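Let me begin by handing over the structure; questions about it come next.
All protein chains of the complex are present and in place, except for one that has been dropped.
== chain A ==
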Amino acid sequence: MTERMSNRRPETGAFFRRDLNAHPPAYAPIYKTSVLRSPRRALLSLDGTLSEITGPVFGHNILGELDNDLIHNFAKPGESAIGPRIIVYGKVLDERGKGVSGALLEFWQANAGGRYRHKKEGYIAALDPNFGGCGRTITDEDGSYAFRTIQPGPYPWPNGPNDWRPAHIHFSIFGHGFAQRLITQMYFEGDPMIWQCPIVRTIPDRAAIERLVAALDMEATIPMDARAYKFDIVLRGRRSSLFENRLEGN
C-alpha cells in the first residue's frame, strides 16, 4: 500500500463536482430493490477534505500471475473455462483526459451460460467447473489495462416477471482519491438486451449509457484465439491549483 505508483507528482486537489444527473438516481422504482435501499433526503455537499482527496493505492505485490486471466485463474491445471474467448482492454482516464496510473480494477462476471458461482444464484444454467468469475489488475503508467476472460452470458433475474440482464462484466475501480471510488458495469456492442434492462435504464441519459458499451475491436483480436473489446473508464477529475500553489499544480 505504501508503494508510490508513479514518478509523477501526486495530485492533491479536490475533485470536480460529481454530475449526479449522469448517474442513476438512488430511488429508481423500475429496479425494485432500490425502493427500500435508497436515501430520500438531500446529500450533504462537501468540497473535498483530506479524507476524500486521499485514497488507498495498491502495489503490484498484491497481484498473482493469473489474476488478469479468468480463463485460467480458477481452472484445473491444463484446463480452461468454456466460452467465447475475449480480451478486454482500455484505459482508466480522469475527466481531464489524463490516464490514471496504478488504479486497481477488480472485475466479476457470470460464466458463458449466464450462471454465477454464488450460493444465492438461482438460475438453472450449468456451472462451469473451470470458471470462478473474478479477476483484477492494476493500470500502467498511462492508465492502460487488459485482461482475458470468456464472454459472459445473459441471465434472468427476479424483478419484473421476465427481466434479463444483458451480458455484462462488473468493474470496481480505485483511483487516487476515495472520492473517485466507482463501481459500474461494462456491456457489449450490439447487444439488444441492453436497452431492455431495468438496471441499465436506471441511468437517465442514453449518451451516458453508451459510455458503458464496449466496442468490438477486430484490430486488437488475437487471430484464431480471442476477440477484443475496448472499454475505457472515466473517473472524476481533480482541480489543480494553477496559481496559488503552482509547484503542486500540473
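One rule holds for everything that comes next: contacts are C-beta pairs under 8 Å (C-beta built on N, C-alpha and C of every residue); 3 or more make two chains touch, one makes a residue touch a chain; residues count from 1.
Note that contacts and distances are computed from a predicted model.
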| item | value |
| --- | --- |
| Hidden chain of the complex, named as in its UniProt record, picked from "assimilatory sulfite reductase (ferredoxin)", "Lipid II isoglutaminyl synthase (glutamine-hydrolyzing) subunit GatD", "Protocatechuate 3,4-dioxygenase, alpha subunit" or "Sulfur-oxidizing protein SoxZ" | "Protocatechuate 3,4-dioxygenase, alpha subunit" |
| Of A:G83, A:G153 or A:G237, the residue in touch with the unshown chain | A:G237 |
| Options A:G64, A:P84, A:P129 or A:G160, residue touching the unrepresented chain | A:G64 |
| Candidate in contact with the missing chain, chosen from A:G83, A:G133 or A:P154 | A:G133 |
| Per the touch definition above, residue among A:D47, A:E79, A:E141 or A:E189 touching the missing chain | A:D47 |
| Missing-chain contacts mapped onto chain A | 1-2, 4-6, 10-12, 14-15, 18-20, 22-26, 28, 31, 33-41, 43-58, 62, 64, 66-67, 73-74, 93-97, 106-108, 116-121, 132-136, 170, 172, 176-179, 181-185, 199-200, 202-203, 205, 208-209, 211-212, 233-237, 248 |
